[in-house]
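Heads up, the thing below is written out as structure tokens.
Selected chains only, in their assembly positions.
Naming follows writing order (A and B), and every chain is counted from residue 1.
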Amino acid sequence: MTFGVAVAGASGYAGGEILRLLAAHPEVEIGTLTAHSSAGRPLSEVQPQLGALHNRLLVETSAESLAGHDVVFLALPHGQSAELAGRLGDSTLVVDCGADFRLRDPAAWETFYGSPHAGVWPYGLPELPGCREALRETRRIAVPGCYPTAVTLALFPAFAAGLLEPEAVIVAASGTSGAGRAAKPHLIGSEVMGSMSPYGVGGGHRHTPELVQNLSAAAGEAVTVSFTPTLAPMPRGILATCSARVREGVHEVRAAYEKAFADEPFVRLLPAGRWPSTSAVLGSNTAQVQIALDESAWRLVAVSAIDNLTKGTAGGAVQSMNIALGLPETLGLPMNGVAP
Amino acid sequence: MTFGVAVAGASGYAGGEILRLLAAHPEVEIGTLTAHSSAGRPLSEVQPQLGALHNRLLVETSAESLAGHDVVFLALPHGQSAELAGRLGDSTLVVDCGADFRLRDPAAWETFYGSPHAGVWPYGLPELPGCREALRETRRIAVPGCYPTAVTLALFPAFAAGLLEPEAVIVAASGTSGAGRAAKPHLIGSEVMGSMSPYGVGGGHRHTPELVQNLSAAAGEAVTVSFTPTLAPMPRGILATCSARVREGVHEVRAAYEKAFADEPFVRLLPAGRWPSTSAVLGSNTAQVQIALDESAWRLVAVSAIDNLTKGTAGGAVQSMNIALGLPETLGLPMNGVAP
């Protein structure tokens, strides 16, 4: 059985990656592709890498243009999904790559996004305990943010096993595609090549409350998060370096990770001595994870690498779609990275 | 029907890319993987991006270890394929990614490689007139060099249509993976990032006689080639900028390209005004081509972009294998690039 799929926001980076994955998915048929300022243009003008779809046209994003599909992916700016989703039928599977339905706490939403809270949908991080079950047969999915995907996979096993004090310190490096496709002066190539710089320092990044939500849920208590994102000179990839103080008496953490990821197709706990790299997961839905216990600082250091556009957005979205549609979870999703 | 496939040289960049493609190919089963200095190590130590194959071991390259497969890919240093291939049975499809069987002219081989000429096999560039036919049911394939793939696709339609004087000037930029995986001082990241530099200037690059062979065959007369390769600060990709004087009276060249590529699944002649970029073909088997007629210099400028490891090596190899095995030519081969 083949599912008809529409993509809203097909002109952006998330939309392009969704299309790359869907084009290789054996059980979907790509339907309407929508955009806003690029509506009316051929897809090939804005996504020249999608040679297999070069004759498609972009149309204006609207409930009407998106109607009649089994699945609709929303790759829209934050705050635009709620209204549109409300006008899509309940039987349509709506996969929202935006932030609108990720946060449970309305106050956190309003603090970080400045608009009324739209609600909460099942969370598209199947590896997080409880999520996979909630995704089965749902018709609404909130895809996690890219940083929360990387950080949560790095830390939840240790928090869930009660090994860590509830204060996490996270420094993550992201490729520039995480900042989207809008042409901003600080994002032009001349500025970012050869440069590392932080942003949103001191708790200001919008992914912070989502990190707090995920880690606190895993820990079963409120976890404090210090999160500093940095912009790295590469198009794709997130490397998340996470640490927290281990509780007294804890000398072993690896078993918790081995157990958490034993059956996970898309998380690879590396052999001892090997460390994640963003290049190894480029274009794949794989997360690499490795840990070390620093006995002199008494902290666990957990590092993960993902492709922010694949496992961090489009791949996580398709993986969750597969679950919701009752398809094999790995269908159509690359596990091998494009390296070097 | 599924074909058993072995890969010799699985620890290198070409070998890794062959495995990435084969892992997504529905009609092959990956068998023995061999290496030389890495023999005995897990594949995951040398190809950490191949998460789906992380439990495979590398064994020593030999005719014995490669025996018993329907297909054997050779991704070995130049000069090592001939002897090994001679010991593989005639019914085995041997796909050689090295240079050993590409050149028809023994003198050219000896000049550029300094060893006795091994012979000529059907040439794995299906788009070049005559090649596709020769690949059908062959059991021996010589995969083209990466530069010759890019350059030949850019220029053969115009030469074949008799539009050009027989003197081509080619300047091509390659990502560093084209130089292989050996750790050489001038290839370390500190040296290549932020840097463009030429090499093999003045006709010394080993791909020069292959370019002469292909373009002369297309033109039906001896074509002189000035070829300058340059190393670009990127891991993958070739951008070939090729030009030749147009013959007197020629004012139109586009029709020859439209005709040549009308039915080619992996060559995309871009719409007017769009130019190839290496990022648009990253990880795909697609070649982008565009041309311009410079009436002030009276030259045709033809530009192509490929991924040197995909269409330029492993993808071209799998495409040719598909033809030789009677499978659909596009089977298992990505047409969409991983961008941005």
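By definition in this document, a contact is a pair of C-beta atoms (placed from the backbone, for glycine too) under 8 Å apart; a residue touches a chain by one contact, two chains touch by 3 or more.
Bear in mind the structure is a predicted one, so any value in this text is a computation, not a measurement.
Colleague: Beyond the 2 copies placed here, what is the full number of copies in the complex?
Modeller: 4
Here, only the chains that are shown with their structure count from here on.
Colleague: Through what angle, to the nearest 5 degrees, does chain A rotate to match chain B on its C-alpha atoms?
Modeller: Chain A sits rotated relative to chain B by 180 degrees.
Colleague: Roughly how many whole angstrom separate the Cα centroids of chain A and chain B?
Modeller: Chain centroid spacing, chain A to chain B, equals 35 Å.
Colleague: Chain B touches which residues of chain A in the complex?
Modeller: Within the complex, chain A contacts chain B at residues 13, 16, 19-20, 23-24, 44-45, 47-54, 176-177, 193-194, 235-236, 268, 270-271, 274, 277, 279-284, 286, 288, 334-340.
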